[in-house]
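Each remark here refers to the structure printed beneath this line.
A single protein chain has been omitted; all remaining protein chains appear in their positions.
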Amino acid sequence: MGDYKILKEKVPDFIKALDKFEVFAPVKKGDTVRFEKIDDPSRATLDFSNTNVPPKELMFPETETLFRYRVVSTEIEPKVPSDEEKRVVLGIRPCDAMAFSIVDRLFGWDFPDPYYQKRRENSILVGLACAEPCSNCFCTSLGGGPANEEPLDAILYDLGEFYYLKTITDKSEAFVSSAGDALESAGDSERAQATELAGSAEKKIKRTIKTEGIPEKLPSLYDHEFWTQYSNRCLGCGICTFLCPTCHCFDIQDEIEAFDGRRARMWDTCMFAEYTLHASGHNPRPTRKERTRNRISHKYSYFPTKFGVIACVGCGRCINFCPVNIDIIDVLQKSKEV
Amino acid sequence: MVDENVLRDKAKEILSSGEVRRLIGWKRGTYGYEAAPCVITDASQADDLIFDATCVQNPASFITLEEKLPVPRGQQPDTRKIAVMVKGCDSRAVVQHLVEKAYIRDDVVILGIPCRGVIDRRKAEKIFGEAPQPVLAVAEKDGVVIRVNGEEKKVSREEILADKCLRCRYPNPVISDYPLGDEVEKWADDDFSDVSEFEKESPEEKWAFWEEEFSKCIRCYACRNVCPMCYCVECIVTKLKPQWTRRSTDLSENTVYHIQRAWHLAGRCIECMECQRVCPMDIPIMTLNRKLTKDVKELFDYEPGVDAEAQPLLASYNPQDPEEYIM
Amino acid sequence: MSNDFEPNIIGFLCNWCSYAGADLAGTSRTHYLPNVKIIRVMCSGRVNPLFIVNALQQGADGVLISGCHPGDCHYLEGNYFARRRFVLMHKLLEHVGVDPRRVQMSWVSASEGAKFKDVVEKIVSDVKEAGPMDQFRRRQLNW
Amino acid sequence: MINYRPRIGVYICHCGINIAAVIDVKAVVEHASKLPGVVVARDYSYMCSDPGQGMVREDIEKEKLNRVVVASCSPRMHEPTFRNTLKDAGLNPYYLEMANIREQCSWVHEDPAIATEKAKKLVEAAVAKALLLEALEEKEVDVTPACLIIGAGIAGIQAALDIADAGFKVYLVEKNPSVGGHMAQLDKTFPTLDCSACILTPKMVDVANHPNIELMTYSQVESIEGYVGNFKATIRKKARYVDFDKCTGCGICAENCRLAGRIPSEFDEGIGYRSAIYIPFPQAVPAKYTIDPERCLQLTKGKCGKEGPACAAVCDAKAINFEQQDELVEIEIGTIIVATGYDIFDPTRKPEYGYAENPNVMTGLEFERLVSASGPTGGKIIVGRDRKGEGGFEPKKIGFIHCVGSRDKSVGNEYCSRVCCMYLAKQAHLIKDKLPDAEITVFYMDVRAFGKGFEEFYDRVRREGIRYIRGNPSEIYRKGDDHTLIIKVEDTLTGTPMEYEADLVVLGVGLEPRKDVREIINLFKLSQSTDGFFLEAHPKLRPVDTASDGIFLAGCCQGPKDIPDTVAQAKGAASSALIPMASGKVKVEAQISVVNKDECRGCGFCVEVCPYSAIELVEENRQGNIIKVASVNEALCKGCGSCAAACLSGAIQPKSFKDEQILPQIAVLGVKTE
Partner (left out) sequence: MMDDSNPYLPYIAKIEETWYETPGDRCIKTFKVNFADEKVWETWSHKPGQCAMVGRLGVGESMFCISSSPTEKDYLRFSIMKMGKVTNALHELEAGDYITVRGPLGNWFPLEEWEGKNIVTIGGGIGQAPLRPVINYIRANKEKYRNLTVLYGARTRDDLCFQPELQCFLEEEETTCRLSVDVCEDKDWEHFVGFVPDLLMEVSPSPENTIAVTCGPPIMIKFVIQNLEKLGFKPDQIYTTLENRMKCGIGKCGRCNVGHLYVCKDGPVFSYETLKDIPEAFA
């Protein structure tokens, strides 16, 4: 498809030109980076390692209204995103993008989820190839890579003075055409530089795990003591899952204010004790051992068994952010050894 | 400071005596600037134990994290002790636990480790970048010797130690059964100038600051879960009957969550700074906690976690307490 | 602040002194501003400071806590605990940027109907100046 | 959490026009009827009246109401009334919630629109809470059939006799060596002029002899613990240094005391004198001597004369014992009556009246002793005698001054002492009786002759030729070297400043709370009203009750009053104290705290804050693990809820004031009415 370039100083103009879309891009607050809707182009940044919160929140927000109602009436008003809310998401890292193609399977399975799907359809994903992977990145072990394109609509490469923009899908052409002056055309030389960048980035990835056999092995470790080595120090905080681009568990709660109510869903995590607690008080996963086991097994065994793909993209967030050094690569490696 | 071999030997001795059911300490992490807390139950695992300036975590948190599973009929619960290694700051958590009757003195074996400070991962990353290999670091009187990415360097304390250490008032454990290593000299003090500075801001400025910070919170509750003082059976934050805070994340609920937790730590927070360390969103939680720590000290001349015989701050009063703002 | 702002203030009054004091203001036909709505508790010591936070979140612009004078608590010492808790919570809220005038405490005895009026006038005028509390009100955002 | 189907009835009271004149009652009814859970909303002119209550009862039956909200006056007024209404209709009385739309709405807000909006909100909040009310069980405990009465003035005496006559044990504790209180000091009593001693002394004797009364004079309550029905008190019987049983009351000791006639007599208000071993007055009960440990030479100096204590030497009964110690007695009682009386205003606090300097300026109470036939002068009106009873003169011009220390903000007493107008009238009359030629002038601000027969008496006194001048003297000073006093005053009826000469001025001193009132407050956890007297539970409807169950008030300790009122109140207190004793059972507070053991972490914060030590940590088996959790003693808990605010996880909650019941109120009140 097309090759373009954007001078770095033109990025704000580029964003401004996309006024037909809602533009989402990473924004820095202190040392944290997170996607936000951009009203002021100067707030967007493309200079970051990866966002703290993965862009899954753009399709599947932390808290989202499913429908509204009045407690005293029998009318309900669904809050499904409309077709009109077209968006461009700028600066998604390839690993996070790949997570969408994994989670798509879940949200598209059997009962399609209109909230997630509508946003997916409405969004044009513009990736940002990694030049400096973080030290805990292991995307290559899961079929990804610093410039992996699936399921991006376009991808940016940081080539110093400018970004090289490569469009991948028809969808992306729509937005490129509206970008106007901010875009210049690019060609083979940029393309070559980009390939080189991707290649060298890939070489910088140090951490790996061979996933073969893991999905089959994990269920056999169901009662194994090895889980407690990790679960004993797990805080049960759920950082690993909240920040995981493929974790998708949620809770549904009703909230009322006087007579107005809404049913909303919000992120939840299998690392919380309340997650599986029955109304009767029985908890099928009573301790952190069962919960730790479930998290790892879900990603590396249950999900692949059901949906044919491991629910991990190797972004390294759960390793980076786990406050107690529960390192998924280490866990998986050990699981093979025991 | 302690010789790791002394520490391991002690751990082995205690574990093989059969008097403890678990021992909490640190072992080398899989990467980076932080050790990993670890729970061991067998003397054979004691060789994994370490202590150096990467041992930032507070092991006391893991005492109360242990789940008490239903005891099958006809069996007895394991009531053997828990052994825990503590730095100065960590030891205050144990003291405060005792004040709050979380367990009794006889339930714990305390291995006290004098400490010259631990490093702050975020500061270190700014200086040396990411560290794919586990880092070794030793705090000395005049700086920290750190082995990172194959090189050994020495940096000043100010540059690399965690903030809590730069104002540490209790480098030596305030309670211990087995003091391991020689006591170290106190090298810092706390004047709460950071808090005083913030106090000077106008309400609007303060709120602007918190609005930005609180809106980042993803309510993972890591700050609560890691906090050695947050060990309620049922935390009001997640309680449904009544529901004080809603699970949905927005500025309102997030703010209330933070006020609630800060309030619950009033006169109880022992300043281990774990809450702020673990926050994936870099929320300066200590700015709230330290405000209360300062006020509690100034208004009531009270400091939690130093005297196991003390009364809990908010479960006691003095008829002469200040009456500021009361009409 | 515009003068037509009528603050909504929730008052937590202890049954024995302050609630009785407010009753006395009533029996004495002491007219005062209607902005404070009272929730009766048995003792100021019952007031969990988180009620204040909850009230601000639920939409109150200000919160008043009132109890017996020190030493006069019907339950002997409840107000001493209340005082400690209040002073700290007040400081905490101030630190978060909540205008400190929004949250006040008073000692009003069963015989101080007139004082109750004064307390009400004071907090109402203070909160009027502070303006509507909309910092962390539970809003219907994204609803 | 609501776990039933709410059927709430809301009743809005007009309170005549007290509510309805300001609040649009119909609009409130309309609003209430739409609230969740409400099945009926009605209004009525007087909800507390029988038809009003009947309406509620009927709805409970017909509409199957399970919660009731009454919006009317203060719950402090009628909560018990409506609780009973519910109970009568077979509903748990704690399913009632009240909205105070009178005291805290219609009476204090003028604007009908605003008041109506506020009333709606208050009703809404009450409904929100009512939804979450729980049925509470009113438990009963056994009552120890005994009453402790503190203070043996006429109030304590009367209460003691009534209770004892009803067949219950009474412990009557009096601080002084004799019972009788102030009434014993009085000469004749207004308005009927019966002789005080004549009507009082028989009662004093009765209390001493009554088989059901254990009289403990010269004693004090040291400590008190427990709760209604089950109090425990420790009484300190102070050492009299005289063996109570051996003393025959002959009085030889006093006559022989080396300090005889040297110590000003408290009973005689300092115008008569006594010995160091004494009975306060001849008719004292018990007629047993007491050694004043602060004056007795033997006790203060360790020796009395060369030969040793004279009293001991002369006592044939060998009753004197300098080694005697205070004795502590523990008693168990079911109820308590506080009847500790009053002190008179100390006129030195009004130096302009020259009381301290001039022996012929005296207090009304001194005058009572002066005029009393059993007093130091034998009832002769002679002023200025010395200690030996020599000298002195018969006054010719006498001034009486009203309101000394009463109705006077400058000394901090805003209240009227209720007895001074009348006792001054009485005293003026008594002088006129004894010194018909004396020129008597009474300076008054107002004359309050409101009691039965008072106005008639006042009229009579004026007709006797006693001059009443309306004016408040600004100064009293000695004219020259003799005893003539000048009273400076402005006649406020004519507006003329005047000076009067007098050779005796009687100050109509008011009644004040006792100087040691704090001790009693701390002991019994009582409250004070603004005037400093003990606070009754309700000024109209519970005038003898205190805030603490089982503790009652009688006499002037609750506020100034004359003897008939004192006796009436004493009888009231006696009958109130008899209620639990006669029924043998008493209800304990139902709104007490409960612990949710599954949420308790055993920190004991609640234990530390509970003022009644009602909580302890007990062992609990949580699925095989032994842990400690809080547990509340139901008889001790008063339901203050302090524990709930101390508990971090909300594991302990006072019934009817649980977090889950208060938060919905906050939620409702937080929403603004626009």
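Labels A, B, C and D are assigned to the chains in the order they are written; within every chain, residues are numbered from 1.
Methods note: contacts are C-beta pairs under 8 Å (C-beta built on N, C-alpha and C of every residue); 3 or more make two chains touch, one makes a residue touch a chain.
It should be emphasised that the depicted structure is a prediction, and the values quoted were computed from it without experimental measurement.
S.K.: Can you work out which residue in A:Pro94, A:Gly145 or A:Gly261 touches the chain that's missing from view?
M.R.: A:Gly261
S.K.: In the complete complex, the non-displayed chain touches which residues of chain D?
M.R.: Answer for chain D: residues 1-6 touch the chain left out.
S.K.: Extract the touching residues of chain A with respect to the undisplayed chain.
M.R.: 66-67, 69, 71, 74, 76, 78, 80, 106-107, 109-115, 219, 222-223, 248-254, 256, 261, 263, 265, 268, 270, 275-280, 282, 284-285, 290, 294, 297-298, 301-303, 305-306
Methods note: only the chains that are shown with their structure count from here on.
S.K.: Can you work out the whole-Å distance between the CA centroids of chain C and chain D?
M.R.: Result: the chain centres lie 31 Å from each other.
S.K.: With chain centres defined as C-alpha means, what is the inter-centre distance between chain B and chain D in Å?
M.R.: 55
S.K.: Going through chain B residue by residue, note those that touch at least 2 other chains and give them in order.
M.R.: If we look for residues of chain B contacting two or more partner chains, we find 69, 236, 244, 250, 314-315.
S.K.: Among the residues of chain A, pick out those that touch two or more other chains and give their numbers.
M.R.: Residues 63, 257 of chain A each touch two or more of the other chains.
S.K.: What part of chain D is in contact with chain C in the complex they form?
M.R.: For chain D paired with chain C, touching residues are 74-77, 100, 102-105, 107-111, 114-115, 118, 121-122, 125, 525, 527-530, 535, 547, 591, 609, 611-612, 638-642, 644-646, 650, 654, 657, 659, 662-663, 665-667, 669-672.
S.K.: Touching chain B in the complex: which residues of chain D?
M.R.: It is residues 1, 598-606, 608-609, 617, 622-628, 646, 648-651, 658-660, 663 of chain D that touch chain B.
S.K.: Would you mind writing out the residues of chain C in touch with chain D in their complex?
M.R.: 8, 10, 15-17, 19-20, 22-23, 25-27, 29-32, 34, 37-43, 45-49, 51, 54-55, 57-60, 68, 72-78, 81-82, 85, 109-112
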